[in-house]
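Note that this complex is displayed minus one protein chain, with the remaining chains in position.
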Amino acid sequence: MTAVLRNEPFDPWHELARVEASLDKGKHGACASFVGTMRDFNLGDDIHSMSLEHYPEMTQRFLDNICDQALQRWQLSHCLIIHRFGEIKPGEPIVLTAAWSGHRAEAFEACRFLIEELKARAPFWKKETTATGKRWVHDSADK
Amino acid sequence: MTAVLRNEPFDPWHELARVEASLDKGKHGACASFVGTMRDFNLGDDIHSMSLEHYPEMTQRFLDNICDQALQRWQLSHCLIIHRFGEIKPGEPIVLTAAWSGHRAEAFEACRFLIEELKARAPFWKKETTATGKRWVHDSADK
Amino acid sequence: MQLNVKFFASLSEQTGLKEVTIDAVKAATVMDVWNQATTNMPMPENTLCAINMAYARPDDSINDGDEIAFFPPVTGG
Partner (left out) sequence: MQLNVKFFASLSEQTGLKEVTIDAVKAATVMDVWNQATTNMPMPENTLCAINMAYARPDDSINDGDEIAFFPPVTGG
């Protein structure tokens, strides 16, 4: 289980391949993953860039904790969270969650749990830069 | 939208990266994906290899059809299915389903729909080779 | 009428048939095709049928030139 905070762009598929290579081949049958990517539009405006603030120690603790919860709740061989912070450009991945399991229902449920918990409660705050200035993002309920 | 049948091993993460690179950057916010991998055990036996038979034209038609259904039912920018056939070794990916959308709920639901429909009704049949011989797999209901 | 009939996986092994073309004089339904192609072998429980690559039921009617397929429950993914 790994939860990682990154202040530089990451390639989610490369990260998934790396984790996959480290797992026992042939032991897990299912991997569900989710990648959230920065869009170049929001509320009708073009977004030029985004600054993602976080509460470092609490964020790490929170992400570690939801990984622990997922491992207790479902039979998983591994789970992974990677989340950006700092300056982010449109098209760059912001978050990756993934869960490996023997069964697809558990992999899907755990992967979904990780992103839903993270979205609902992990201490991150987005500030967008548009043509007319900077603004804090408010719609955390966005699905 | 793409549904592809392959008789050779494929790297799901490489395939996802390729599709991602072909999509409009910054337009989709969410990608959910699922990878099913061949396990080296089933029903208490070691599995040495597996032969995956299919009904080629019907399989292709079926997979194209569930992609179409997904695109009609959810707002997706793209969806992808890759499925192996032929001789498969433990640890090799068998299936990949993925959906790209503006919103994570739609991406998850569509990705899950694709794999559930495929599992329930796509004309594929697995034959396992164990230490004591070959046998057809019966547990299609496996989750 | 001419029909192309296919059998897959364990059903192909059980019937000893893979792909046959039959001249179905009296066949009106998918079940009739099974009976003629297998010379009245009992159809195993859970057998799935397709007409022209779309799922069908044993009592669905068939037309000249159709491709009829029989196969066991699927196990892909």
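Before moving on, here are some points about what is shown:
Letters A, B and C mark the chains as written, and numbering starts fresh at 1 in each.
The definition used in the following text is that a contact is a pair of C-beta atoms (placed from the backbone, for glycine too) under 8 Å apart; a residue touches a chain by one contact, two chains touch by 3 or more.
Because the structure is predicted, anything quoted here is derived from the model rather than measured.
Just so you know, the chain we are not showing touches A across the whole complex.
Along chain A, the points of touch with the absent chain fall at residues 36, 52-55, 57-58, 61-62, 83, 94-95, 115, 118-127, 136-140.
The criterion applied here is as follows: only the chains that are shown with their structure count from here on.
Centroid to centroid, with C-alpha atoms defining each point, chain B and chain C lie 27 Å apart. One inter-chain figure worth recording: chain A and chain B are separated by 23 Å, centre to centre, where each centre is the mean of the chain's CA atoms.
Our note on geometry: chain A versus chain C, Cα centroid distance of 49 Å, whole angstroms. Across the assembly, chain B contributes 36, 115 as residues in contact with two or more other chains. Residue positions of chain C touching 2 or more other chains: there are none.
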